[in-house]
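Removed from the display is one protein chain of the complex; every other protein chain stays in position.
== chain A ==
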Amino acid sequence: MSIRQAMLAILEQGPMYGYQLRAEFEQRTGETWPLNIGQVYTTLTRLERDGLVEVVESEAEATTGRKVAGHGGVGEPLGPDRTHVSYRATEAGRSEVSEWFATPVPRSQPARDELAIKLAIAVTLPGVDVGTIIQRQRSATMTALQDYTRLKRSGRAATPTVPEDLAWSLVLDSLVFDAEAEVRWLDHCESRLRRAAAEQKAAHDDTHGSPDGGVR
């Protein structure tokens, strides 16, 4: 899972508290993939278990054992107060990061795509208006695309001054290109379906001897 590696990679900059780590992550990615703080600490705990990060000793250690209040919600299994503990990457952690950067993200198993699945099912079911599904989706995706574009042309993504801003604007571009690809795919589905319907109709008219001007 990439969040684990991303966190580890950010930790290469130096020791950080969980909150700092989350802030650094969001500095680069906006609120595209929000991290809840419980998740951050759970991940850090696992990284620690696997020997990829280690706790940095500090005087904040004294507060260990206090109950967590107000952070990350009630009932999260943080155990002792981990919010005052900072972490740094170990040697093993560093090599995991290098490995991550050196290896392409696998595409062999495409992420589950709800829209593709929805259409794949819809086209096979009688009585489902696929045209309307496509149209609604296209409007919704187009609206999202407008929102991303608005973010891109204003705010810190529009005039990046630090690398983190540039990172954020590139993440926005990624969202833009994804949404654009989806719109194109929907256009494509629509025209394929129309063509299929027209061919089916022609075949039907052939066998049944189309009366002149049978259409419209």
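In this text, a contact is a pair of C-beta atoms (placed from the backbone, for glycine too) under 8 Å apart; a residue touches a chain by one contact, two chains touch by 3 or more; residues count from 1.
To be clear about the criterion, contacts and distances are computed from a predicted model.
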item	value
Undepicted complex member, UniProt protein name, chosen from "Cysteine desulfurase", "Hydrogenase small subunit", "Ring-1,2-phenylacetyl-CoA epoxidase subunit PaaD" or "ABC transporter ATP-binding protein"	"ABC transporter ATP-binding protein"
Among A:Phe25, A:Tyr41 or A:Tyr148, the residue in touch with the chain that has been omitted	A:Tyr148
Positions on chain A where the hidden chain makes contact	135, 138-139, 141-143, 145-146, 148-150, 153, 176-177, 179-180, 183-184, 187, 191
